[in-house]
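Have a look at this one before I ask anything.
For this depiction, one protein chain was excluded, whereas all remaining protein chains were kept in their positions.
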Amino acid sequence: MEKNEIVRLVKERSGTDARKCMKCGKCSGRCPAYHDMDIKPHQFVSYIEKGEIDKLMQSKSLYTCLSCFACVERCPRGVAPANVIEAVRQEVIRQQGGNKIMAETVPSMIDETIPQQLLVSMFRKLNK
Amino acid sequence: MKFSYYPGCTLKTKAKELDLYGRKSLEKLGVDFEEVKEWQCCGAVYPVSRDEVATKLSAVRTLASAKQENAKLLTLCSACHHVLKRVNDDMKNDDNIRLKANNYLGLDEPYQGETEVVHYLELLRDYVGFDKIKEAVVNPLKGQKIAAYYGCLLLRPSETLKFDNPENPSIIEEFIKAIGATPVKYPFSNECCGAYVSATNKEIAVKKSTKVTDSAVANGAEKIVTACPLCMYNLTENGNKKVPVYYFTELLAEALGVKE
Partner (left out) sequence: MQKIGVFVCWCGSNIAATVDVKKVAEVLKAEPGVVISENYQYMCSENGQALIRNAIKEHGLTGVVVCSCSPRMHEATFRKTCESAGLNPYMVEIANIREQCSWIHKDIEEATEKAIILGRSAIAKLKLNAPLTSGESAVVKRALVIGGGIAGIQSALDIAEAGFEVDIVEQSPTIGGNMAKLDKTFPTLDCAACILTPKMVDCAQNEKIDIMTFSEIESVKGFVGNFKVQIRRKARFVDEKKCTGCGECMQKCPSKKGLNDFNMGLNTRPAIYIPFAQAIPNVAIIDPEQCLKIKNGKCGLCAMKCNVNAIDYTQKDEIIEREYGAIVVATGYKPISLENFNEYGYSSYKDVVTSLELERLMNAAGPSDGHLVRPSDHKEPKVITFIQCVGSRDTSGCGKPYCSKICCMYTAKHAMLIREKYPDTEVHVFYIDVRTPGKNYDEFFRRAVEQYGVDYIKGMVGKVYEENGKLMVQGSDLINNEQVVIPSDLVVLAAAIEPNPSVRNIATMVTASIDTNNFLTEAHAKLRPVESPTAGIFLSGVCQGPKDIPETVSQASACAAKVIGLLAKDKLKCNACVSHSDEMLCTGCSVCANVCPYGAITYVDKEFRLGGGKTEVRRVATVNDAVCQGCGACTVACPSGAMDLKGFSNKQIMAEVDAICKR
């Protein structure tokens, strides 16, 4: 797929308008996973608007974002940085060989305490 | 008023007794409820991408089934609640998702978000009333200092969930008071525990959960109470291990005298 088309799709799937961002950085000021991210929430919004999808698709933040929606909750402009991160992650995972976890590895993770909820959500987030 | 009860996968299997405590408490409080027939997993995470429809279908089936029973959908787990409420919102407000989901499911009557999704805690606050619970309590947890832990999924995004004030929630504190204990205020009750990332990156979960549990302990908490099995797991396994974490139904059952 052509790069611009990926950018368009990611924007569409995110359902958020990056142009509304006023670059205040509140999302990144609130983010609990900030220190585990190479590209920060506000940068996801900025880069997607600039069309720099390659950078985003290689970011480790895709797997450290906790999906806690704090950035979405607090944005003064109604932008949803977490939705952009999610849409980029979806794009990565949907590509051929993009699965980050295989069904076969799940059984080995099961122990006495781990709740199904954790396994299902992990699998849903990392496998298409 | 009738409630279709949706226990969710974790509470139905791994944490059976928490579901049981929930049911017994409902019976004690005189709530008319029945488990959703042939319920399916909600999907565990809300599919954020606007083009994801198939992953929302199981939630829609549950919602439609509650509609058929002419009942409100009562959820016990925060994640189930989050997914069901948000998918319901999509079915109400997103023409594209509503159309496609209905095309897939081919229900007798298209589902358009008619069902009201109610969390167990909302039921306690809005339908039973904390005053009533206070009256029904036989073993007040007197003198216990308990910290409420909300996490993320109950509160955010508040625009859709409309559960409580997203930055200064109070429903679990009210619950703690109703069962006779003393709520402990600390600043991280709505901060993430590490969520599903703990499966692949334990280090992050340890950081997040430790921050929460440390703060709760520093503010004098002897127990933490939560409404999400995943939060409970993370805070217990990845937290500072200095404070026990309980599911709210257990404390409720104990106070109501229905815990075996």
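Just so it is clear, A and B label the chains in written order, and each chain counts residues from 1 on its own.
What we mean here is this: a contact is a pair of C-beta atoms (placed from the backbone, for glycine too) under 8 Å apart; a residue touches a chain by one contact, two chains touch by 3 or more.
Just so it is clear, the model here is predicted, and its values are computed rather than measured.
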Considering the complete complex, identify which of A:K3, A:K20, A:K60 or A:K128 is in touch with the unshown chain. A:K20
Residue touching the undisplayed chain, where the options are A:C75, A:V88 or A:V120: A:C75
Candidates B:T13, B:N70, B:N93 or B:N165 - the one touching the absent chain: B:N165
Please pick, from B:S49, B:S215 or B:N234, the residue that touches the omitted chain in the full complex. B:S215
In the full complex, chain A touches the hidden chain through residues 20, 22-31, 34-35, 40, 42, 70, 74-78
For chain B, residues touching the missing partner are 159, 165-168, 185, 187-188, 215, 218
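To be clear about the criterion, only the chains that are shown with their structure count from here on.
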Measure off the straight-line distance from the CA centroid of chain A to the CA centroid of chain B, and report it in whole Å. 24
So in the complex, the part of chain A that touches chain B is made up of which residues? 12-15, 32-33, 36, 63-64, 66-70, 72-73, 80, 82-83, 86-87, 90, 100-101, 109, 113-122, 124-126
In their shared complex, chain A is touched by residues of chain B numbered 8-10, 13-15, 41, 43-45, 47-52, 55, 77, 79, 151-152, 155-158, 166-167, 191-192, 194-201, 204, 207-208, 229-230, 232-233, 236-237
